[in-house]
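In this view, the complex is presented without one of its protein chains, the others remaining in place.
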Amino acid sequence: MQDPVLSVRNLTVHYIKDKTSVRAVNGISFDLADGETLGLVGETGAGKTTTALSIMRLIPDPPGRIMGGEIYFKGKNILGFNKYALHRMRGRDISMIFQDPMTSLNPVLKVGDQIAEVIRIHKKLSRKGASLEAIKMLEMVGITSDRFNDYPHQFSGGMKQRVIIAISLACNPKVLIADEPTTALDVTIQAQVLEMMGELKRNFNTSMILISHDLGVIAEVCNRVGIMYAGNIVEIGTLEQIYNNAFHPYTKGLFGSLPDLDVETDRLRPIIGLMPDPARLPPGCAFYPRCPERVNACKARSPEARELAQGHWVRCIHASGTGEKL
Amino acid sequence: MKRNMAQIDIAGLADFDDGESQVPVRKIGLARETWKNLKKNRLALVGLGLIILITFAVVFADFIAPYGIDDQDLLARFQSPSKEHLFGTDNFGRDIFSRVLYGGRVSLAIGLFSAVFSMFVGILLGSIAGFYAGRFDSVIMRFIDVMMAIPSMLLAISIVAALGPGITNVVIAVGIGMIPGYARIVRASIFSVKEQEYVEAARSIGANDLRIIARHILPNCLAPIIVNMTMSVARSILEAASLSFIGLGVQPPSPEWGAMLSAARPYIRDYWHVITFPGLAIMAIIFGLNLLGDGLRDALDPRLKR
Partner (left out) sequence: MSDVILEAKNLKKYFRTPSGMLHAVDDVSFSIVKGRTLGVVGESGCGKSTLGRLVLHLLDLSGGSIFFEGRDITSLSGPEIKEIRQYMQMIFQDPYSSINPRMTVGEIITEPLVIYGRYDSQKERADKVNSLMETVGISQRLINAYPHELDGGRRQRVGIARALALNPKFIVCDEPVSALDVSIRAQILNLMQDLQEEFGLTYIFITHDLSVVKHISDDIVVMYLGKIVEKSPSRELFRSQYHPYTKALLSAIPRAKAGYRKNRIILKGEINSPINPEEKCRFLPRCVHAGECCAKSQPELREVSPGHFVACHYHEIINA
């Protein structure tokens, strides 16, 4: 097993407001292997975006604070990087695509210039050289070079997202974090963009973390999947393991609440209740109030991660005693 | 049978122990929420304190002022501040402290009334322009543009010159100059709030235009109006004082602060106290209002992370 290209260990991030701590991320750990696409699935408040922003060290401090943990990239702990190291890292080694493509582009700069900008920051190229590279990137994302001098408002949503993808891949980063990259797009456009992202990923051999609440999108693109709830990963494994052998009651509940296009259903099966307020997390397992399989012992302690099968880990009290332990 | 399943959903939610208390949520209006935020801003509290102090002193001038506004004591002219005369005496031997207190009534009243007057007219014009847009908007806003093109002091002077001096006319003159400010703020607010879905929702439940403006749109435009209110009170006090200073506002012997400044002009070089204390009074109330206004702007802004 190769060394992972990115390794997050026990990351804990809180937002401190007045005197309350919003516990957005609580001791999350996962690895990203070379060339792999890891999906992080979760609903609003699960902590996915906070995790992504932490890797990019973009959490505003105050009120956010990384309380503990390490993030290893190519063997070094990012959390120890100074300002200059971070500037070198962002865009060149690790890139991020943010949630809303409509607001991620600068409306007063030409689109080609915005791609060229990231190139000029990280590579020693002249203006002209950078522009040429930028044109190549535009064509790679399916936009003709004659649109280099157009402004963002002249593009549709799908095309704006392609430009953003071009910017993020311009310097061929090792890791790309994509936070709900297609959520704001129409479904036929989403299909186009996902197809294109898959191709680019293969060509560049980029490792990707794809954040989404859409289990369908995740299934299209990811090799491994982590299910997040209340600031931690409750289940992680390969795509097949999660989709065919889900163990955690939340994971099962998520799949169960989806309407299925291929099956006739009369009524959906939702998970009752709501995700807990991250400012007031209950002690013990965060899923307890909503869990159909809960027992009293769940209230006492947050369950630790156990390995059910090779690479398939779960945080659930019922996971003890099953599967192999490494 | 199906109904029972929904009840499971509902029961799941209603009995759902999500750690929140079962105590009913208290109704926290805009006022309480704003106060909560304002309390954390020390400067704003200083401003508020100043305003309260001055207003209090001015309202209860009858009890606090040791002398009347016109108690002349020609033997005690131009006395420096002392125990008997906190702010000293003026050219007629009148106690400046008492005159400042009583004068405050005039100044603050003018400030308040002109602000309220311009607020009502401004909100009315801005609402019509913003809500009905189209031709109404064009006509009203061109009119507002013309008003804004004229320097407000000049406008005030011309109005007072036309109507004659006196408190009411000063209120009108100063108030008119501030109408454009309110109108534009309200119009801009309405344009953005108008597009919100809850306004459309109000229409879909049968609300008429008046209800939509009064209940749905204006309450959501309150923040900039409130902030502008404090600023316009400050501005009108200053403008009224300026008018009186050039002799066009409140006439002597009324102890309006601006008039007191004007009357003290010949004596600046020899008797500093005659002009200084009314000036300080003006400065204090303006300062307090500005601090409060700034604080309110921050306190009312929902996006500001506190």
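Labels A and B are assigned to the chains in the order they are written; within every chain, residues are numbered from 1.
Just so it is clear, a residue touches a chain if its C-beta (ideal position, glycine included) is under 8 Å from a C-beta of that chain, and two chains touch if they have at least 3 such contacts.
None of these values were measured; they are calculated from a predicted model.
*Asks:* Among A:16, A:191 or A:309, which one is in touch with the chain left out?
*Replies:* A:191
*Asks:* Of the residues B:35, B:120 or B:198, which one touches the chain left out of the display?
*Replies:* Checking each option in B:35, B:120 or B:198, the one touching the absent chain turns out to be B:198.
*Asks:* On chain A, what residues meet the omitted chain?
*Replies:* Contacting residues on chain A, toward the hidden partner: 43-44, 156-159, 186-192, 194-195, 213-220, 239-240, 242-244, 253-255, 257-262, 264-272, 274-275.
*Asks:* Footprint of the hidden chain on chain B, which residues?
*Replies:* Listed in rising order, the touching residues are 2-3, 5-6, 9-10, 13-14, 22-28, 30, 196-198, 200-208, 211, 215-216, 219-220, 302.
Criterion: only the chains that are shown with their structure count from here on.
*Asks:* How many Å are there between the centre of chain A and the centre of chain B, using C-alpha atoms for each centre?
*Replies:* Centres of chain A and chain B (C-alpha means) sit 49 Å apart.
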